[in-house]
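Shown here: the complex without one of its protein chains, the others still in place.
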Amino acid sequence: MYSLKNDYSEGAHPKILEKIVTTNLEQCEGYGEDIYCIEARALIKEKLENDNVDIHFIPGGTQTNLIAIASFLRPHEACIAANTGHIFANETGAIECTGHKVIAMNSNDGKLKSHHVLEAVKSHTNEHVVKPKLVYISNSTEIGTIYTKKELKELKAVCDEHNLLLFMDGARLGSALCSQENDLSLNDISNLVHAFYIGGTKNGALLGEALVICKDSLKEDFRYHLKQRGAMLAKGRLLGIQFVELFKDNLFLEIGQHANDMANILRNGISELGYNYLVNSPSNQIFPIFPNDVIDKLKENYSFAIWKNIDDENTCIRLVTSWATKKDMVIKFVENLRCISKN
Amino acid sequence: MYSLKNDYSEGAHPKILEKIVTTNLEQCEGYGEDIYCIEARALIKEKLENDNVDIHFIPGGTQTNLIAIASFLRPHEACIAANTGHIFANETGAIECTGHKVIAMNSNDGKLKSHHVLEAVKSHTNEHVVKPKLVYISNSTEIGTIYTKKELKELKAVCDEHNLLLFMDGARLGSALCSQENDLSLNDISNLVHAFYIGGTKNGALLGEALVICKDSLKEDFRYHLKQRGAMLAKGRLLGIQFVELFKDNLFLEIGQHANDMANILRNGISELGYNYLVNSPSNQIFPIFPNDVIDKLKENYSFAIWKNIDDENTCIRLVTSWATKKDMVIKFVENLRCISKN
Amino acid sequence: MYSLKNDYSEGAHPKILEKIVTTNLEQCEGYGEDIYCIEARALIKEKLENDNVDIHFIPGGTQTNLIAIASFLRPHEACIAANTGHIFANETGAIECTGHKVIAMNSNDGKLKSHHVLEAVKSHTNEHVVKPKLVYISNSTEIGTIYTKKELKELKAVCDEHNLLLFMDGARLGSALCSQENDLSLNDISNLVHAFYIGGTKNGALLGEALVICKDSLKEDFRYHLKQRGAMLAKGRLLGIQFVELFKDNLFLEIGQHANDMANILRNGISELGYNYLVNSPSNQIFPIFPNDVIDKLKENYSFAIWKNIDDENTCIRLVTSWATKKDMVIKFVENLRCISKN
Partner (left out) sequence: MYSLKNDYSEGAHPKILEKIVTTNLEQCEGYGEDIYCIEARALIKEKLENDNVDIHFIPGGTQTNLIAIASFLRPHEACIAANTGHIFANETGAIECTGHKVIAMNSNDGKLKSHHVLEAVKSHTNEHVVKPKLVYISNSTEIGTIYTKKELKELKAVCDEHNLLLFMDGARLGSALCSQENDLSLNDISNLVHAFYIGGTKNGALLGEALVICKDSLKEDFRYHLKQRGAMLAKGRLLGIQFVELFKDNLFLEIGQHANDMANILRNGISELGYNYLVNSPSNQIFPIFPNDVIDKLKENYSFAIWKNIDDENTCIRLVTSWATKKDMVIKFVENLRCISKN
């Protein structure tokens, strides 16, 4: 049984793990003030080509979203997100638990567009409803699509016009940046959004996300929020070391590229066999639609998520690749599918 | 420069790290439902000699406290803690941030006694003040003292009488259980408190605490709270693997014992030189009082926390030992102190 | 200029005001423990024909909703409401501010049906999403429709099956109960929902709502929540006196009947002139659709809410009647409309 269920089935990229091992006995400061966290911040700033940001390392993605958003907003302010947005659909009301409403806008491709934001703003104009203040987007999105530079610029423009904050959830930013369709650089992102995070967990780390705060007014006292919400690890070195390794050379993007390459093999093979997709997703998550009996046979050798019922005979599944996905396994998957499809 | 500043300066115990490395490429379920988390739960239940508990692995201590307490209490209910209690004194209002007041009782030795609880209950008897509902204790305490079985039984009795929950923060439970003065077993604890956590971070793990919920009514839906507060790691295996290693043989207690042994060497040496302590702390944290010029000289070779000003000429410092503290270093510390003291 | 904008433009029904005046100098207990609150509770229980309920008086409707819901739910639990539901659409995220998500279901007539509840339950089945726990309905709804006994029984059945709480917002319960289409009694309601409130503010009081808690497990410690959220008035008598007056004879229903009678005059007159409605609303709120130039002329003499743009030439407005609406004024409104329509 081989799993294509998600991008967090295995542990860490071997280079990361090796660094954890070789530094294990060094004595470090606690709480994210160690030399590795400091070095990792410097390395990321270099890659961002932007020195005017604050960077904090946080164990997980939901935690990053909730701490950032709760620290950025006043009690009456709300988020705008796509209805597929992770904070709306997959985080057990984590944002609401901090007191803030998430206004969900229907989107077919997982992306929130400037017209969605405008619509939300226009329908929230007095004190009997919440005040939209933060626009939440994911790149890549929860269904594998990615934002273009044009789309991000349009979002920024509408945010600037209406005094909104633009926040990007980058749990799968590595894969997004390495997509063949991507035209955004890390520098672009740091200039176009007010805060974003660079996902480690789904891009080769054991755990950890790097929150990048770009807008000055959002930076103050952020470490208090980390501590208050339980995100300040005593052995913060664990996060710093991993991001040093991801960013000191090019590992972060190499991992994204590998995951995408493996997804491309799957995508090309599946397309050649004549199958369609729920959505065109040029990243490490693909959503092919198969007849149910094909899925039953695939299940004998692979695990994956059942995404959505299409009709009585067809179902959409999700296949996800990662740094650890093996080339021979995805080739074999396509071969298997070919055999199954012939019968 | 050698650090005796805390018990989280180094990484993980080598056995734990090795297990992380050797299992790295295995594909596991996410979110704490992997085989290692399952195995770790079984192993801990064995050591507890108590099968009727629920066990959850959580990245850090503050997070464990806040999630457990927020899930246990209704909005109007409050905690009772010693004024030195971690949730009152060191967690940036994490409990208040979830909506609950912490009623602090003054205690000289870091321990909350049954009479403190009774006093808090008696001064909170109507709806114009919060309703005390949860008694928070730490074992060992924040100043290194430990609870006796008698004290814990008395606390349980007053809790039972007043329908209160008894919760033990076990960030340093390993050291407490290995103290020469300890008479509590893990089984005792699981029978006397309604929930507690077994600290990994300060006892040899990279990160991670094992929350043990003993009282049935507190168990329902706990995983929702983990997710909602951002504590459910995608690669939950990372926590499971470490607790397997800590509990499959006797590593958890071996680490506590080593830390205590190192503290004993320090304590005996310091006492022999005629110094006093802020408090008698029979665990891995000791609080000697030194003349300020002695401290200045110690600072040349050691880092440690300045704990409390005693008078114009004397100050209390905190020395902490861990799994990683080296015997030759603590012997050398005592030697150094002897030399300094002679001059 | 005459206002048909809402049912809170005037002060209190004269009988209520008179009682406030005549009791003004009596010395009473504070905080809702006075003889009038006690009497009012007894009178309401009589009308409910149900002695097994707890009754609390709360200044306003949003406050009642948020305190009740926050006291009933654990942090991971959510509400289900119609997308027009007051807690979703008109309370500035008051429920989210207490930490709870509101799951909105699209409904054409403002009513949440059992199939909506079922759909919400079926799409929320694991700990990565909130757990639906409370079903919020309004009677009459925000667009003037009312629940039938059959609908309420079906809702109760689905709630019972899925261990959900059924909560009714009765801000306009007086009008609902007096509707020609109503088949529910107060007794029915107290048997079919777990908690509900009887609106005073929109039914002749200066302010005040009576929260009725029917389910035993929801009753405990409720006064703590009142105090904690700022709803326990020092001069609680003010609320008690008003509800005594509303319930000692039949004033509560007389007011609802009068409001409905006035709405009927409007409805009949408007219908006779051939106009349509956004929705069939058999209570004190009606939603006629008029050509824009008709609306412009009506505006010269009446104030009302513009509800919804229908098309380029037509708009829906909201007309609301109350205890204070004068018969000659609504007759005159219809006359005016007739004149305007002829030209």
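Per-chain residue numbering starts at 1, and chain names A, B and C are given in the order in which the chains are listed.
We adopt the following convention: a residue touches a chain if its C-beta (ideal position, glycine included) is under 8 Å from a C-beta of that chain, and two chains touch if they have at least 3 such contacts.
Since the model is a prediction, treat every value here as computed from it, not as a measurement.
With respect to the full assembly, the chain omitted from this view is in touch with A, B, C. Set against the missing chain, the residues C:H115, C:K235 or C:K327 yield one that touches it, C:K235. Considering the whole complex, the residue from B:T92, B:N264, B:N314 or B:S341 that touches the absent chain is B:T92. Checked against the full complex, the one of A:I58, A:L226 or A:I340 touching the unshown chain is A:L226. Subunit A meets the missing chain through residues 70-71, 74-76, 98-99, 127-128, 130-131, 221, 223-228, 232.
Against the chain not shown here, subunit B presents residues 75-76, 78, 89-93, 96-101, 127-130. By the touch criterion stated above, the residues of subunit C touching the omitted chain are 2-3, 6, 8-12, 14, 17, 20-21, 23-30, 59-67, 91-94, 97, 201-202, 206-207, 224, 227-235, 237-238, 324.
FYI, only the chains that are shown with their structure count from here on.
Put simply, the C-alpha centre of subunit A and that of subunit C have 43 angstrom between them.
Centroids of subunit A and subunit B (each the mean of its C-alpha atoms) stand 34 Å apart. A separation of 51 Å divides the Cα centre of subunit B from that of subunit C. Those residues of subunit C in touch with two or more other chains are numbered 75-76, 98-99, 127-128, 130.
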